[in-house]
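All protein chains but one are shown in place.
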Amino acid sequence: MTTLLEVHGLTKRFGGLQAVGALDLRVAAGEIVGLIGPNGAGKTTVFHLIAGFHAPTAGAIRFKGASVVGLKPHAICRRGLARTFQIVQPFAALSTLDNVMVGALNRAGDVAAARRSALEIVEFVGLGAKSRLPARSLTLSDRKRLEMARGLATGPELLLLDEVMSGLNPTEIDEIIGLIRRIHARGVSLLIIEHVMQAIMALSDRLVVLHHGEKLAEGAPAEVARDRRVIEAYLGEEGEPRDAAGRGPRGPGRAIREEEA
Amino acid sequence: MAARAAAVVALGALVAAPPLLPKYFLEVLISVLFFAYLGASWNVLGGYAGQFSFGHAAFFGIGAYTSTLLFLRTGLTPWLGMLAGGGLAAAFGLLAGYLSFRYGLKGPYFSLVTLAFAEMLRVVAVNTKAVGSSLGLVVPTAHPAPHLFLFAGKLPYYYIILAMALGALAVTWVVERSRLGYALAAVRENEDAAEAAGVDALGVKLRAMAISSFLTALGGTFYAQYFAYIDPGITFGPTVSIQGLLPAIVGGAGTVLGPLLGSFVLTPVSELTRALLRGRAGADVMLYGLVLVLVISFLPQGLMGFIRGRRAGGARP
Partner (left out) sequence: MTSGLLLQAAVSGILLGGVYGLVASGLTLIFGVLRIINFAHGAVMMLGMYASYWLFVWAGIDPYASILITAPLFFAIGVGIEKVIIEPNRGAAEHNQLLLTLGLALFLENLALVLWQGDFRTLRVPYAGASFVIGEALVELPRLIAAAGAVLMTLGLFGFLRTTDVGKAIRALAEEPEGAMLVGIDVARIRSVAFGIGSACVAVAGALVTPFFYVAPDVGETFNIMAFVVVVLGGMGNFVGALAGGFIVGLAESLGAAILPGSLKQLVVFFLFVLVLLFRPQGLFGGARGR
């Protein structure tokens, strides 16, 4: 399996605070890798570093064999690495279609080709009926789809998804899980940050757990869920398994417990 | 379809009517188109790229002084001098733009720095004998010579500024639909998201800056040839910067027709004010200030925004 993304010794310090420490991470072509960890673990910072929004304090980031450290985000995107934002960032005044066209222009030769490509992707993510609506009028769930569509339109080999399921209800979550699988089926590798445990467990080939900016554990979802250190990191003081968002034993904690049993 | 018919009629009127108009109306119409032109030029950077320059006078002045100096000192026809001025202004704009955007100046900070650049040029002009300092430069109009951009009577100037205004609107229209237009809209809405989608924000802003500064400079040459006199205050001063951006804001920044509409509303009103408050200097600018406050307060998207809001939808700005 060819390695698409290789991160080695990645470190980021903001003043005296270390957000990410000596992280090693790998995503092979065709994989779905989940990046999980309690709030504040530094996951989004890792995305910022990979996508070129922050410069690393130390460490190497190689995409398709070439270093991307120091490149501007747009240049990294052109090489085939796209990302979504944790708090969705649509081009509010532009239509759904135009939003996606901006991404499509990354690969398309002209505006007409970009429009064709964007239309196809807008349909693919299920926003076909809303293509002419201004992005600001979309629901949160639709904005998340739009964010993913725009990233997909840039023609990436690797797509970074940052908590696309946060704020969604269970039905919407299921729909997004389906969409992610379909994106994967198109040949896009994925690195996903997620707090909704069932989703990330179900989707990922491999999980990487981050805690206080450092890698705590790595492996198949089942193994990671059994890992004592991971459970402790998520547990906190009360001894009740909680997910990173602080919710009780209903969802994620139950998933971990079930794996244990 | 009705809109298209109206546009054709309006265009027809703009082309055919002027020879029949009394001199004063022709002058006002020239002013309207002149400010529409300046507004459209500003609009490429201000409305479309979302970078509100308060210092476009810098480019206006560079255009006016370059063509005039070349004409006075070397006899070069202002038709060519105009292009030289445009090129020089674009170069200055790229330099100023690169410094500003590279160092991340946005919003009010960008506005302030452009203001500073324009003022610096003004101070240099005031203190440089070779360009006439405060006394300015006079363009000799005694002998009309079309090949030297000098005409007897106002009508030729009218058609020139009409062509320029339509040309600027055409440039805006083409840009809006091009890849650059999409990239500009993205950067304007959300620069980080644009970068993440593969848009080179810096490159795109610089392109807008080059177009905007080039066009504005051409306007400076027109002014010099039409009014036959330029000085640092007129060409590099904040007044022309403001007069350039007002039509675009009032009409609707980021739209093709906005500057034209804005100028058609603002200019006659300011002329009227000046006529009514005869000789009271400042009455028209006072009006600009009032209009600006009112438009921002009640019509923040300008007239075009208001018109579009009436017809439902309209996703593209």
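Per-chain residue numbering starts at 1, and chain names A and B are given in the order in which the chains are listed.
Just so we're on the same page, contacts are C-beta pairs under 8 Å (C-beta built on N, C-alpha and C of every residue); 3 or more make two chains touch, one makes a residue touch a chain.
Bear in mind the structure is a predicted one, so any value in this text is a computation, not a measurement.
Taking every chain of the complex into account, the absent chain touches B.
Considering B:F35, B:F60, B:F92 or B:F117, the position touching the chain not shown turns out to be B:F117 (whole complex). The set of chain B residues touching the chain not shown comprises 50, 52, 54, 99-100, 103-109, 111-113, 116-117, 119-120, 123-124, 126-127, 238, 242, 249, 277, 280-283, 285-286, 288-293, 296-297, 300.
The rule is simple: only the chains that are shown with their structure count from here on.
Centre to centre, using the average C-alpha position, chain A and chain B are separated by 44 Å.
In the complex of the two chains, the chain A residues touching chain B come out as 51-53, 72-75, 77-78, 82-85, 89-96, 98, 101-103, 105-106, 110-111, 114, 132-134, 150-151, 153-154. Residues of chain B that touch chain A in their complex: 177-179, 182-183, 185-186, 189-190, 192-202, 313, 315-317.
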